[in-house]
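Removed from the display is one protein chain of the complex; every other protein chain stays in position.
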Amino acid sequence: MPAFDVAAIRAQFPILSREVHGKPLVYLDNAATAHKPLAVLDASRRYYEEINANIHRGTHHLSQLATIAHEEARLTVARHLNSPTPDEIIFTSGTTDSINLVASILGRAGRLKPGDEILLSHLEHHSNIVPWQMLCERSGATLHVIPVHDDGTLDLPAFHRLLTERTRVLALTHISNAFGTVNPVRELVAAAKQVGALTLLDGAQAAPHLPIDVQDLDVDFYAFSGHKVYAPTGIGVLYGRYKILDSLPPWRGGGEMIKKVSFSGTTYNNLPFRYEAGTPNIEGAIGLAAALDWINRIGLDALHQHEQSLIRQAAAALSALDGLRLYGPSDRAASLSFNIDGIHHYDLGTLLDQMGIAVRTGHHCCQPLMERFGVTGTIRASFAAYNTTDEVIQLAAAVKKAAAMLR
Amino acid sequence: MPAFDVAAIRAQFPILSREVHGKPLVYLDNAATAHKPLAVLDASRRYYEEINANIHRGTHHLSQLATIAHEEARLTVARHLNSPTPDEIIFTSGTTDSINLVASILGRAGRLKPGDEILLSHLEHHSNIVPWQMLCERSGATLHVIPVHDDGTLDLPAFHRLLTERTRVLALTHISNAFGTVNPVRELVAAAKQVGALTLLDGAQAAPHLPIDVQDLDVDFYAFSGHKVYAPTGIGVLYGRYKILDSLPPWRGGGEMIKKVSFSGTTYNNLPFRYEAGTPNIEGAIGLAAALDWINRIGLDALHQHEQSLIRQAAAALSALDGLRLYGPSDRAASLSFNIDGIHHYDLGTLLDQMGIAVRTGHHCCQPLMERFGVTGTIRASFAAYNTTDEVIQLAAAVKKAAAMLR
Amino acid sequence: MTIAETQQQLLEELSLFHDWTERYEYVIGLGKHLAPMPGELQTRDRLIEGCQSQVWLDASCQDGRMHYLADSDSLITKGMIALFVRVLDRQTPDDVLTADMSFVDQTGLKEHLAPTRANALNLMATQMKQRALEFAGK
Partner (left out) sequence: MTIAETQQQLLEELSLFHDWTERYEYVIGLGKHLAPMPGELQTRDRLIEGCQSQVWLDASCQDGRMHYLADSDSLITKGMIALFVRVLDRQTPDDVLTADMSFVDQTGLKEHLAPTRANALNLMATQMKQRALEFAGK
């Protein structure tokens, strides 16, 4: 494959050459977190070795360099999401933090009242459920849930029935982390706008795999995590439509987010700073920009094609095994979830780990979805730029061996 | 000095060998953020190159290693603060985040009512003012402020007058970031306990310089930032007394902080996880532990003695200059603030920067304090393990030269 | 056999294995042959919730000897419990209480366990002793 040189990519990830239980690591837990290429590790380190300083308000040279690097990182994110202005890019500590920010400021603004409704789907990650449950508790609004079909896709007629004038917020995952379902978010966001609902997309699983265009999606809020897009831990992004974000009250208070503080009253800063109280994760922002640059040098299209090919190969190889059950639709992305009849996912995962294969087992922070499918969990293999066909074959062989041991 | 080898320490900080405007960097902006020793940079990098994985709930080997490393980091912090149990150590994204957490959950728990009072001091950083102002707005409680004397120390008789049965919270900085005042926090915390108030100490400036013993302080909450104690950006700590924290509701919702999620109701996890929603800053926690280990290898006593000697030398050298005004008491720690009559701090800082000397100028996120002293800002030199007497001399010479240019 | 003797026997059996496959097959085998626990005993109060798997434990005392029944939805977890049951079943409550359970560390099995699983194992041993406490010294 000339366009996509997986060997060259692998060489950029030091961790991939390590062993686990004496076997070469086969890392298929990318939906949980991705590894970091040298470009990111070096950017982080260079920041500390060359320009480390606290940003904004600093008169001295390092502070200026660090400020420029931090704000250039914001520009990189804005470009990556095709955000009209960098002022709409809020750095957070992750997807969970981003979603909590939105739910909290909507709550503080009194945007939700008894009788109002928040619409989620049965596919959601706990991070896109609990903040809304907490908001409902505080505001008296109620939670409504778009059901899923047996193939793990959303029940669209039900969505249209559930979407009413009372719907204030539609909060939806772009790609399901449990089943790999890619939701028709553009269509659903457009429908939600029709009834005047605010829209939030949880892009934790989409950002590592798909080009995101917030203008094309016409969405109000888009959240994702750095650590899943090859960037460091502790950094995330909230895109927020300027007009909406600017009309909402602050969340965390402190340095940076203010214009003027006095004991008789405080005025808040403009976007994006109003939502970035305290010293930000400067290394994280710079690492995130390096990661997005790295992804864009490969090209998200090439990346996605590579990963889709792996996931199809994996689905085919696993389907051939006795008693194997795949979850999610056949055009799933990023993650492949399965179980084997009569075998506990935890046992299978434990034996795969002995063979050096890292997969995730359990409920994937999607307990309601697991309940809907009558399971306590699944085994999930999830793919990244550095995975190979050979690893897919090893996975299938290892599952076969483990299943034999457990029967 | 055999016990404290500053040359050996400097050799561990790659950034210190860089130049600024063609002159060797003299970094005296440590109260804003500290540089990172190789021990920390290497720990961060090793994490990504050897064990990177998402933590908790993972069956596979890397996830186990990462979980162990993350929880050992928590133990390191607990030991460092002499916290009775690691369950009282909450990882946050920084001091600002920690204080907001406390203010928010007190608010959600309905612990503050109209007529209740929150007591701060005039020395506070915006991050220990704004969250409380926001809480007052939401709850109807009122803010009260301990005044300061002209030497930048707290007016203790006024404190005792302001502390009443209506005081619900005392939130106080341990060391002032603007003036270097070390508050008699043990005494004030004890007094606050007498009236049944909750106590929070903002340790952002104390943690890099003093041993902290939360049991000896007998404080309910203690907050500090990683980036000021030689650790990476984006990580912070909230110590919270178990009995109190455990009685309070959650703040951010999402993965990790729950026991069981269903659409009909969610149960929350035990401490400390209840307050750590989403994927944590794993690198940050590990880097923070490496930084605390590094500090403890030097010894906080030796460190503090070294820094106190520098700050006294600086005060003496600067005092000799024409029109120079020092702020804060003579037994100040960490930071030395000054102005020169008729000269704008910004101008002086700009010229110092040209000479390679990094100081902070402006209000230091303490606008109320600046107003109290009738200034728009000060010049602040702040010290760390790697600073030297030679740097102090350079600072004084540079201030003299700059002042001459500006007069 | 005394508790110590059973432990010694187990350690000898496990020492025969050269790789993880054999060791795990042995544990899985133990799990499969654990005396079945009647479904009506698998109640909430007998449940020990682990991270990813569930364990039910029942303890009774007949003629001065402890009798343990256990089950788990995970076969590997069940095998681990079987190890304990084999050691502690049919022993007196007092012997159970004073048993040194650190033999598990010598099996080499813990190295292959997730810390969550190792924790569950410790929890299990504690629970088995706790139940013996109710019948001890009578």
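Order of writing sets the labels: A, B and C. Residues in every chain begin at 1.
The criterion applied here is as follows: contacts are C-beta pairs under 8 Å (C-beta built on N, C-alpha and C of every residue); 3 or more make two chains touch, one makes a residue touch a chain.
What you see is a predicted model; the values in this text were computed from it and never measured.
Which of A:Arg10, A:Lys23, A:Arg57 or A:Arg372 touches the hidden chain is settled by the complete complex: it is A:Arg57. Here the missing chain is touched by one residue of B:Val6, B:Leu38, B:Ile244 or B:Leu406, and it is B:Leu406. In the complete assembly, the contact with the undisplayed chain comes from B:Thr350, out of B:Thr142, B:Gln308 or B:Thr350. Contact between subunit B and the unshown chain involves residues 21, 343-347, 350-351, 353-354, 361-362, 376-377, 405-406.
One rule holds in what follows: only the chains that are shown with their structure count from here on.
Per-pair counts of C-beta contacts peak for the chains A-B. At the centre of the protein atoms shown, by the Cα-centroid criterion, sits A. With every chain reduced to the mean of its CA atoms, the largest distance from subunit C is reached by B.
The distance from the centre of subunit A to the centre of subunit B, with each centre set as the mean of the Cα atoms, comes to 31 Å.
Mean C-alpha positions place subunit B and subunit C at a centre distance of 48 Å.
Under the contact definition stated at the top, the residues of subunit A that touch 2 or more other chains are 21, 346, 350, 361-362. Multi-chain contact residues of subunit C (touching two or more other chains) are listed as 51-52, 114.
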